[in-house]
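Of the protein chains in this complex, one is absent; all others appear in place.
Going in written order, the chains are labelled A, B and C, and every chain counts its residues from 1.
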Amino acid sequence: MKKFINKTDDMLVESLSGFASAHSDLVALNLEPNFLTRKQKASNKVAIISGGGSGHEPLHAGYIGHGMLDAACPGHVFTSPTPDQMLMAAEAVYADKGILFIVKNYAGDVMNFEMAAEMLPFESATVLTSDDCAVINSTYTTGRRGVAGTVIVEKCVGSLAETGADLQACKALGEKVNSRTASMGVALTSCTVPAAGRPTFDISNNELEMGVGIHGEPGRRREAMRPADAIIQDVTNAILEALKPSQGNEALLLINGFGATPLMELYLIYNTAAKLFNQHGIKVVRSLVGNYTTALDMAGASVTLCLLDDEIKQHWDSPVHTPALRWGV
Amino acid sequence: MKKFINKTDDMLVESLSGFASAHSDLVALNLEPNFLTRKQKASNKVAIISGGGSGHEPLHAGYIGHGMLDAACPGHVFTSPTPDQMLMAAEAVYADKGILFIVKNYAGDVMNFEMAAEMLPFESATVLTSDDCAVINSTYTTGRRGVAGTVIVEKCVGSLAETGADLQACKALGEKVNSRTASMGVALTSCTVPAAGRPTFDISNNELEMGVGIHGEPGRRREAMRPADAIIQDVTNAILEALKPSQGNEALLLINGFGATPLMELYLIYNTAAKLFNQHGIKVVRSLVGNYTTALDMAGASVTLCLLDDEIKQHWDSPVHTPALRWGV
Amino acid sequence: MSTAFILIAAKNIRDTILDHESELESLDREIGDGDHYINMKRGVSTIVEMEADLAGYPPDAVLNKIGMKLLSTIGGASGPLLASFFMGMAKVLKEKGDESTHTYASAFAAGVDVIRLRGKADLGEKTMLDVLIPVSRQFTQLAADNMPVPQICTVLITTAEQGMQSTRDLIATKGRAAGLGERAIGHIDPGAKSCQLMIAAVCNLLLEAKESLG
Partner (left out) sequence: MSTAFILIAAKNIRDTILDHESELESLDREIGDGDHYINMKRGVSTIVEMEADLAGYPPDAVLNKIGMKLLSTIGGASGPLLASFFMGMAKVLKEKGDESTHTYASAFAAGVDVIRLRGKADLGEKTMLDVLIPVSRQFTQLAADNMPVPQICTVLITTAEQGMQSTRDLIATKGRAAGLGERAIGHIDPGAKSCQLMIAAVCNLLLEAKESLG
């Protein structure tokens, strides 16, 4: 394992400190328990809090700011944060209209946020994101995992909250966006959890993991390396199967890098994915290409399609001012 | 080599097509010869054109748009573009006030842009960027290489050009920014040029390349892997030696990922670098952390410091609207 | 079971977990995300560091404090579950107000029930419950039979081991491995392994000490 770190135990705090200092105009950092909030506390709105294991940067702290999150609770690498973080963060950003937690659907995250919600002295609601369609819904699963589509949920819900909408409306929009969003990822290499010091999984030089999770969880299958077009065709097919869009549906296409895949390849993937969706009658009218929900140093990428309607489009387009997403301001 | 590609020969065009289609609101792509321009041609301003080998994305095409470049000419991977590209791009974006080429200081880029400038039917000037202080200026060198500091030059010059400033003023600002900017990079792994199919250099699991170039060119020395603080101390010292800043100097600190280094590590580097510069009396008042000038899939990062004055600060802060840098709009 | 015993047991648990670093790490890398060992290590080490703060309290308060601390140190799926377990145990101990083997058996069962509720999971889903539920049932039965503590311990060590081994051939339907389908087969669940280790650590300590629960 070669990484820019000092001690694995200090890595998270050092990285959070760097983040907070690089973006000191936008965010403030609290340590022990660890959470980040907007620099300027918002007033009279639903406070949106997300969080999860670290290693997915810029998720979630990178999305703190006007039009998106009020706070984020980073856990250790790939480990869900603990309820004390959520409680303190909620205390810091509560703005008289309740707390909305946006939580990726993993047992650990769900339970920790659930316990926080139970202890919370404020009204709260939770949106679980579960856009990863690699996990086929069946009797064998507790449901799908939350992956890159979470960014779209956070953006739209954040936008709605800014208008003064109430907790239930925010939750409803989050669930709508989540239900219209599907993602699937492909890994070319494993990630390496710093504290573990070695790759999470072994993968040979001519294999790929189809449907990999953002923690390196195994996906649908291990298979032989193929040309990008063939790989992406399987990915877009899985997404189409999950979403069953109708002809002429407008969509947002997000090509997300897992951390070690260069932009040049991500744009190549975009090119293929956009063409394939287009062949299925989908109009890609919004795009996002880059590292938005990473898996440490994994080489790989995911494709996310979100079926737009006027409401979602409006909230996607509205101004946002965060370290990792910014427009209109 | 595992990459998301179909055929290495098609990779560049497929990636450019994806880029142009993902950002069709901002840029337009011409193929054969390959160049990209703003979607909306600007009028009555110096047209800023940059370019260079591909593989450094988002440099340069990612910086096309209001407040930055008018056009970019992408060469093959790590290979400078050819004069016909610059000539056609200039023709497309010429806006009555001359053409300014921003060129990274590599023999190939310099010569190709020079030949284009000689053939150009318009008035033109060139700013050579040479911020890489890994290459110690001595009788042995033709000068330093242009690396991530190029982004800062492009941002500031682009801003000035937007005000209607003339060619010489734009060139002068570019040269000023360049002279106040120094960078140094560290590689933990090599990059792999797709057409070559294997890593440009061999590096063992406990080594790093100090002062590496953005094409994988050897740097100052190969050395044993060390904690991040120790590595970054050498880097910041080299930068301080190159810039010799005075106490209290305000600065922009850019931590640039080479393509395969996660944001979590880049922020950790930021944390260390900012502290070290601060200890030398430098006030870091502007920051940029992310993949801005990459080296394909290289794991590694560079630190860039730009000594600000009021003029540079103003042009850095001014609105910019490009695929890869956006604020104020 | 005195507070002093709990504190010694905490050390034993920590040592056992640390001794099984590579095994726990591998298991979670195979069908999870690779952090289970680190999560457990963080939790059990913190408890041992709390020793001085816990020493003055009765067992139920100690277990409750351990639960609270685990809740804010482990994280992940195992954090809230193990925390719930200790808090659930503490509640029964406090209510019953005695320290008989029966009380410990029902406290253990209550702890397991909180895990079931929190995790919405049951036997056969390839989780820590495949160790905890059989152990709890066995414990309740043997306590009802008034079997002496050392014998109970010997049986529970085996029950835990069998439960842990049983996860190998299961398809996971809860937790991070739930997405894997058939691919989870052949791998032991990391949480089941660490629970088996912790149970063995405590039982072995009791066997050595020949100390009774009552």
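The rule is simple: a residue touches a chain if its C-beta (ideal position, glycine included) is under 8 Å from a C-beta of that chain, and two chains touch if they have at least 3 such contacts.
Bear in mind that the values here come from a model prediction, so they are computed numbers and not experimental data.
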Where the missing chain makes contact, among the chains that are shown: B
Contact with the hidden chain (one of B:H66, B:R145 or B:R180): B:R145
Absent-chain contact - pick from B:S17, B:S50 or B:N112: B:N112
Among B:E57, B:D131, B:E217 or B:D297, the residue in touch with the chain that has been omitted: B:E217
Residue among B:H76, B:R180 or B:H321 touching the omitted chain: B:H76
Residue ranges of chain B at the interface with the undisplayed chain: 33, 53, 75-84, 106-108, 111-112, 114-115, 132, 134-136, 138-142, 144-145, 193, 195-196, 200-201, 213, 215-219
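Throughout what follows, only the chains that are shown with their structure count from here on.
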Pairwise touch network: line, ring, star, complete, or other: line
Mean-CA-position distance for chain C and chain B (Å): 55
Whole-Å gap separating chain A and chain C, where each centre is the average of the chain's CA atoms: 32
